[in-house]
Each structure stands twice: as C-alpha cells, then as structure tokens.
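Worksheet: one structure, shown below.
Excluded from the complex is one protein chain; the other protein chains are retained at their positions.
A and B are the chain letters, set down in written order, and residue numbers restart from 1 in every chain.
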Amino acid sequence: MTGAQIIFIVVALYTLGSALMVVTTRNLIHAALWLVSTLFGVAVTYALMNANFIAVVQVVVYIGAIAILFIFAVMLTRKDMRDSGPQMNKNWWLGALVAVLVFAGLAFMLSGWSGFSKVAADLPSGFDSVSLLGEALVSPQAYVLPFEVASVLLLAALVGAVYVAFNRK
Amino acid sequence: MDWTMWVEWIVKGFVLCLILLTGFAYLTWYERRALARIQVRVGPNRAGYQGLLQPIADAVKLIFKEELTPGHVYKVVFILAPVLTVVPSLVLAAVVPLGTSFNLFGREITLYVADVNVGILYLTSIASIAVYGIVLAGWSSNNKYAMLGGIRSSAQMISYELTLGLSFVTAIILGNSMNMIDIVNEQRGLWFVVIQPVGALIFWIATLAEVNRAPFDMPEAEQELTAGYHAEYSGMKFALFFMAEYQKMIVISMILATLFFGGYLGPFVDQVPLLGPVYLFAKVIILLFGMIWVRATWPRIRYDRLMSFGWKILLPLSLAIAFITATGILLADVLNNQLFFWSIPVVSIIALLVAVAFIYRDLRRKSHGRI
Partner (left out) sequence: MSEWIYVALFIAVGLIIPIGAIAAGFILGPKKPNPIKEATYECGVEPVGEAWIQFKPQYYIFALVFLVFDVEAVFLFPWAVKLGQLGLYAVVEGIIFVSILIIGLVYTWRKGMLEWL
C-alpha cells in the first residue's frame, strides 16, 4: 500500500464516520457541525485526486455558504436544539437495503472499468487545470452555453427565494 | 521525499506560527502606542524600554487568570469556538510568499509554506471557515448579547466576503494567475495598486469588515452589545479571540501587500533574497498603521447602514471594477494601444466617485427624512 492509499482510506473512513454522526446525533447543531466535517472530508478527497480547484470550491460553497445557511436556519427557528422524536421510522430496513443495493450496483459496474484497479497517474508538469477550466467555460466549442445557463439558474434560485420570503411577510 | 523534507516543512510551519504569534503580541503594543499618540496620551511605557515588555506581562496575566466557564453554556462548542477562530487566522498565511528562496547549508529553502496553484481561492475558503468560530461562540454562550453579536458578525462577514472575492478576481485578472507567487512576479514592472487603486481600496475596506475592525466592529459594539460574541469568555479563551483578530489583521495586510503592493519585491531583492521578508514586513507595518489610524478617527457605522453599504455600494462597485479592468486590459491588448490600459485607473476612479456621490445623496436624504 502506498502512502496516498493509506491517506485515502483514513480520509474516507473519517468522512463516512462524520456522515453517520450527521444522521444519528440527536442535537441539531451537532448534526450541522458533523455535516461540515463530512463536507470537509469530501474536499480532502478531491485534493487527493489532484482536483485542487474543486477541492477549494467545495470548501467555499458548501462549508462557507450552504452549511452556514443550515446553521442559520437551525439557530433562527428552533428554540429547543434537542430532537425528541424517534430517530428512525419503521421503514429503516428498506432504506438500508436500497443503500446497499446502490453501492453494490455501482461497485459492480465500476469493477468492469479498466481504470478501477489502477493508481492515478501523476499529472504532467505544467498542467494547469484551472486555466483549462477557464478556457472551457467561455469557449464556444465547449461549455459557454452551460456557463450562461448556470447564471440563469442562479437568477431563478434567487428570485424564487426572495419571492417565497417576501410573500410570507 | 526524505525525512529532512518533513523536518524542513515542520520547522517552517513552526517559524511562521511563531512569527505570527510575536507579530500579534507586538501589534497590540504598536496599536496601543499609536492610538495613544493620536489621542495625545503616552500609552503603555512602563514594562521595559518604551513598554516593549508589555505584551509579555499581558500574556502572563492572562495565563494565571481564573477562567470562568459559566454554567449555562454549551460546553463542547464553547471550547471548540476559540480554536476554530484561531486556526483559520494562522492557516491563511500558508500560501503567502514571504520571499523567494535562499540557500542554507546547501539546501534550497523556499520562503513560503505551500505553493498551491489555487492560492487565492484557498484564501477565500479559509476566510469563509472563519465565520464558524464567531457564530458558534455567540450561540454556545447562551447569552443574549453574545448571540446577537455572533449572528450579526456572521451576517456582516458573509456580506463583505463577496466584495472580498470580487476584489480577488480583479487581482487575478491583473496577475493572470491564482498563484500568489506568480502574482508577485507579475508586479516586477508596476505594482497593481497603480493600475487599480480603487480595487486595492475596496479590498482594504472589505478586509476591515472581515476582521471586524473599526469602523465595522459591530459585533463588539460596546454600547449596545457589551462585548459581543466573546462576552462570556475570559482568561486564555478570550485571549485566543483577541489573538485571532490581530493575527488576521497581520495576515490580511500581508495579502494586501502581496496582491497590490508588490509583496516581497523591492530594490536588490533578486541579489539578496533575504531582503524579501524585510520589504514585506515594512509594507505590512505601513498598512497596519492605516488600520489603526482608521480606528482612531472613524466612528462606528450603524448596522443597517453597514449592510446597505456592503450590498448596495461595495458589491456593485467591485463588480464594475473587475469588468473595467478586464475590458481595459483586453482592449489595450487587442487594439495595441496603451491609452486603453491607462484608462483603467481613470475609469475606476470615476466609478468610485459615482459611488461616493450615491452615498452622499442617500445620507442627506436620510438625515432630512424620518431618521
């Protein structure tokens, strides 16, 4: 086993453990903090895959904005931080079964892929993923349309959120 | 990677932490002395020559002080919050280059901790993590003042983070890279502050809000919130919040110096690489004096005006600045005309004046209106 593999296994276990804590802890603020820790673990996984840009964006958007939104929502609405209801409903075994099946299906499909058992090759020196991404975002041959559509999507999200908030007042 | 590499990086990390710690200690002294001078006082001058031992005396006092943990707080988060505030303030410094590199016993030692190719975005991400320490401190204290201070402060920080991010975009457009070292090297001919003075100013204002310094120190507004999010903290835990604020001041001045004021560049820096940190240090001292000066002269901004300023003035202005810079550079490049390049600062200053006129009009209307 190489050093990178050991680091990956540790990070993956940490991420999974945090994710488990998110759904099992009874305290809402603790759940939100464990969610932050899970998202951080995912960011580290991206960094392990040499995807620096995605790793940092994961932190900026998910930890810096979305999780903050969750924490605000919990703090501003709940008086009691402790959830008194039962943690699971009676269909828990169905959920667990679906999760296991999805995992098995994905693992089965990926095992047929040639890159499944290979160690990731080092990036060629001078390879700058960020500037390639920047080029792809505005190049008419690549993703310029999704780039502009993303803006429209964000606009729709903003208008929708403001509209809902405004009407309730 | 052999073991000497590990030792080298760990030593480097320790040295950088020590620099920031000492910097924090002496920044408090510097601020108190400078504020005292501005207010025609003397300031701390008893402990040691010119009061230079004052920070050490303060540290000893804080260590031996009784540390209260009020009975009603949420213990785990209460202790976690100061740690979560201090660590980002240190970690921010990892990508800031202090200089190029020098030879020590035949080893090439680089004067930065990490050379990440997404350096600037890394800074944004750490800045967004810093919100957690404050919001959790306010929440876990179970004190109304602390809660209000914490939540106010986090809303303020996220609002000004946008402006901060867009000022970073301006610096990236000028430097053609997200790597801090590349950006410094791009400034060999001309500091970016000459091309984009308004961008540097906006960045500086946004960082003042980001580190909760006057005139944006709403979370600590004594008159209304006693001490804000750290009202229930005492002893060493309080010192950690204090430490985070001052370390952030230092690191953010370092970043501002790196992005707009040429970083470690200066005369003869290529021949004597060890001059790099000295130049950076001098620039940081000057920028820090600016922050202290603002604190001594400006009253605190009211919270509603602070939010309006961030969202209605700074955000559109920083967007405009980014696009003025982009258009100017590309027009100069495509039409091969330097006139367009030099129109960037002119048009930016016009945009700034328009924004100031807006603020002026709004304030006049408000003062004659209902308030």
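Note that in this section a contact is a pair of C-beta atoms (placed from the backbone, for glycine too) under 8 Å apart; a residue touches a chain by one contact, two chains touch by 3 or more.
The structure displayed is predicted, hence computed values, not measured ones.
Judged over the whole assembly, touch between the missing chain and the shown ones holds for A, B.
Across the entire complex, the residue among A:I66, A:M88 or A:L101 in touch with the chain not shown is A:I66. Within the complete assembly, B:I63 is the residue of B:I63, B:V76 or B:L339 that touches the hidden chain. If you put the hidden chain back, the residue from B:P197, B:P215, B:G266 or B:P316 that touches it is B:P316. Think of the hidden chain as still there; on chain B it touches residues 1, 6, 9-10, 13-14, 16-17, 21, 62-72, 79, 82-83, 86-87, 90-91, 94, 113-117, 120-122, 124, 139, 141-147, 151, 155, 158-159, 161-162, 165-166, 168-169, 172-173, 176-178, 226, 231-232, 235-237, 239-240, 243, 303-304, 307-308, 311-312, 315-316, 319, 322-323, 326-327, 329-331, 333-334. Where chain A meets the omitted chain, the residues involved are 4, 44, 47-48, 50, 52-53, 55, 57, 60-61, 64-66, 68-69, 72-73, 75-77, 79-81, 130-131, 133-135, 137-138, 144, 147-148, 150-152, 154-155, 157-159, 161-162, 165-166.
Keep in mind that, in the parts below, only the chains that are shown with their structure count from here on.
Per-chain Cα centroids separate chain A from chain B by 29 Å. Those residues of chain A that touch chain B in the shared complex are 29, 33, 36, 52-53, 56-57, 59-60, 63-65, 68, 71-72, 75, 128, 130. The part of chain B that touches chain A in the complex is made up of residues 74, 77, 116-118, 121-122, 124-125, 127-129, 131-132, 135-136, 139, 151, 154, 158, 161, 178.
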